[in-house]
Structures are given as C-alpha cells and as structure tokens.
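In this view, the complex is presented without one of its protein chains, the others remaining in place.
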Amino acid sequence: MSYLFSHWRLIGVLTLQHLGLVFAALAIALALALPLGIFAARVPRVSAPLLGLLGALYAMPSLALLAVLVRYFGLGAAPVVAVLAIYAQFILVRNIAAALRAVPRAQLDAARGIGMSSRQQFWRVELPLASPVLIGGLRLATVALIAIATLGGYVGAGGLGNEIFFGLQRRYLEQTLAGSIPAALLAIAADTAFRALERVATRRTAG
Amino acid sequence: MDGVSFEIPAGSFTVLLGPSGCGKSTLMRTVNRLVTPRSGTVTVGGRDVASIEPTALRRATGYVIQAVGLFAHMSVAQNIAVVPELLHWDRERIARRTDELLELVELDPQRYRSRFPRELSGGEQQRVGVARAIAAEPQVLLMDEPFGAVDAIARRSLQDELLRIVRTLQTTVLFVTHDVEEALRLADRIAVMRDGKLLQYAAPDEMLRAPANTYIAQLFAVKADLRRYDSLRNALSVER
Partner (left out) sequence: MNLTRARAIALAGSALALPHCGRSNAIRIGSKNFSENITVAEIYAAVMEREGFKVERHMNLGSTQIAMAAIRRGDIQIYPEYTGTALIDVLHLEPLRNANAVYDTVKREFQKRFGLSLLNPSPGSDSQGLAVTRAVAQKFNVRTLSQCAAAAPRLRLAAVPEFVARADALPGLQRFYGGFKFKSVRTFDIGLQYEALAHGDADVATAFTTDARIAADDLYVLRDDRSFWPAYNIAPVIRLDLLKIHRLDIPGTLNRVTEGLTDIALRRLNVEVDINKRDPADVASEFVY
C-alpha cells in the first residue's frame, strides 16, 4: 500500500478525471440514446436491427476504435468520451426501449384520453412510469463506463487506467491496485446510488 | 362499423350495450377522437368533432376506462388535478375543486388527498377515476366499462353514486357496457349494438316492451322482472 500513500495526490486527480470522463460520456450518451430508445420502443420493426447495429459497435475492439477517433478528435478526453458514449448506446437504448414498452397501457390510454398532447403524455406520464427500468439501465451503463473509462490512459485523457495498465505492464501489483481499487469503489458507489434511486422510483410508480 | 347513426339528447344517460368486440368502445372513442372514423361525422353540441383540436376536445370531454388508468406516480389530488392543470387553472381553484370532487365521490379529502393509487381499493380507485374525469366540468362524459373490474357490491354503490352525480351536474353520459343489468339500472336510453351495427336505440322501457328483434328480446327477457323491481328501488333512492 506504500505506493498508494506516496501517490495519493496523483490517484486523487486520476479518480476525478475518471469521473469526469464517465459523466461527460453519460450526458452525451443519454442525449443520443433517449431519442433512439423512444424510436425503438415506438417502431418495433427497427428495434432489432438498431440494437444489432449498436451491439456490433459495442463489440468493436476499443483500441482500434480509439485509434480511429484520435484521428478526428486528437488526444485527450474527447476520443475517450466518444468511445464511452458509443459503447453506452447499446445498454441505454435497449433499456430505454424496454422501459417504455413496460409502461402500463391503461395509464397511457388515460393520458391520451384525458387530453394530454403527445409531448405531455411522454414527459408527465410515460417517462416517470418508465423511470425505474430506465434508472436500472443508467446504472448498468454507468458501471460499465467506469470500467471502460480506464481506456482514458491510452490517449492521454488520464483516469485510473493509467495506473492499472502501467502497473500490469511492469507487474507492479501495488500500482495496479492503486488504480483498480478506486475504480472498483467508484463502480460500487455508483451501483449503490443508482439502486437507491431505482428503489425510490419503483416505490413511486408501483401500480 | 357501418350505418350507425343516432342522436343523444343533452343531459341524458345513454348506454351502449353489446357483446365484446361489437364496436361499442370504438364508437364511443370516436367522440373524443381517440378513433377517427373512416367516413361519417360525429357532432357534439352541433359541432363536428373533426373540426376541434383533439387535445382541446378531450380536455372538454370526461373519459373513464375500466382499467381506471390512474397515474401511479401521482397522488389522488394530483390525478384529479391533471385536466385543470392542463387548462391552466390557478392553484387555489384546483385545490378547492379537488376537495369538492373528493367529497362528491364520497372520499374524505383529508384522508385521501395525498394517498397514492396503489393504496386504494379497486372501488376507491374508480371513484378517483370518475372525479378526475369530471374535474373540469365536461359537458360530455365517456365511460368505457368503468365498473367492470370492481366487485358486485362496490359496483352497485358506484352506479348509484354515478347517477346522483351526473344528475346533479346535468352531464351528458355515454356509457359502454356488456352488462344488461347495468344498462337497465343506469340508462335513459340504450343503444344495442352487434357486429358493428346499431340494432335498436330506445328508452329501456320501450326496449323491454317492443324489442326490435328476437336477439334484443332474448337479451332482455330474463331481466324484465329485475327491471321492475329495480326501477322502483331506483326511483325511491333518487327521491330520497
């Protein structure tokens, strides 16, 4: 543990960078995934091919994807955030579509029959009722992105990946742990926080 | 649906009666434009509904469904307030109206205002559903088998209350059911439908006395005695 103690400032900075990468990516990913997820939920015919495409992107080797993105975005946070946002699409779109499909028909019928515009139906009824499953998807995506954000080390975006990969490369367990323990703690914290939110949302929307 | 044409007097209680799949719900849903007829027109108060913006039309039309469809993430008060809010009523007026409606459907505002739908019985939920539908004082109230999912005892009292409420408010009601007994209890006029066609449109007594065909005669035969007893009881309860 002496490595962690002598490098705590570095680890602190890397942890913050890591979080920064994850949250920037989540925000962008959500802005993309929400319309895609809605589209997939509304038009079941496109759902399978769309998810297939996103699954294929998800399966792309990250280093190759990063190398391509560096060509357009340069080094730093941008290519990593882009990779993370791309990877998150698969998880988010699938969950958003599933969440929307799971909303009870009766409440949607009532919302429409009562005179809500389609926008009001979505924001006031559909989205809140979909929120437990949706938050579940967000939880999965966040935990996955915390793991994948270690790629940041590969393109000068910082993050805990720096320590993990360098430590692994030179078989320096303490350095690897100094990167992976904070990453694991971040993942656990995110998981716990989202689970709590999920519970609240579930309690609030149970029929 | 084909060749269905009839007129409903303002302030009357009309029941669309028929087996499931006969088109009665679909017919009802053309009134608030949840369904658009391929041809033909629906007019409310002399206006073709096709000329009214759907959301405006629906906000001015009460709508109650069997599954109730109370919004699970909103309290009872919030559910009732949905349409007034869509109509931008001020907050105080909404609060007053909410309590007034809860009293009208015989739920104590103090106790029920901030409860959530999952904390209510089926009967209580449908009372809130009715309150929500009439919150903005609609001229027309559409009810699609509203009491189909509640038990027989609760259904009786809900029916009685519904009659009391709509008579007080002078609302025009269009009520869909496949339950002959319910139709007889509630209706000023009954429209019997089968296979997308309107078989007869008449007051209950007339229908019992002069059924248009043997199908209708059979439909009402077993209920004739019951009707006599019920109408007596109804008359008494309304007078009281």
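Letters A and B mark the chains in the order given here, with residues in each chain numbered from 1 onward.
Basically, contacts are C-beta pairs under 8 Å (C-beta built on N, C-alpha and C of every residue); 3 or more make two chains touch, one makes a residue touch a chain.
Just so it is clear, the model here is predicted, and its values are computed rather than measured.
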### Message
Based on the whole assembly, the unshown chain contacts which displayed chains?
### Response
A
### Summary
Missing-chain contact among A:121, A:142 or A:162 belongs to A:162
### Summary
chain A residues touching the chain left out here are 3, 6-7, 9-10, 13-14, 16-17, 20-21, 63-64, 66-68, 70-71, 73-78, 151-159, 162, 165-166, 169-172, 174-175
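Criterion: only the chains that are shown with their structure count from here on.
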### Query
Any idea how many Å lie between the Cα centroids of chain A and chain B?
46
### Query
Can you list the residues on chain B that touch chain A in the complex?
32, 34, 54-61, 63, 65, 67-73, 82-83, 86, 116-118, 132-133, 142
### Query
Once bound in the complex, which stretches of chain A touch chain B?
104-117, 120, 124-125, 128-129, 204-207
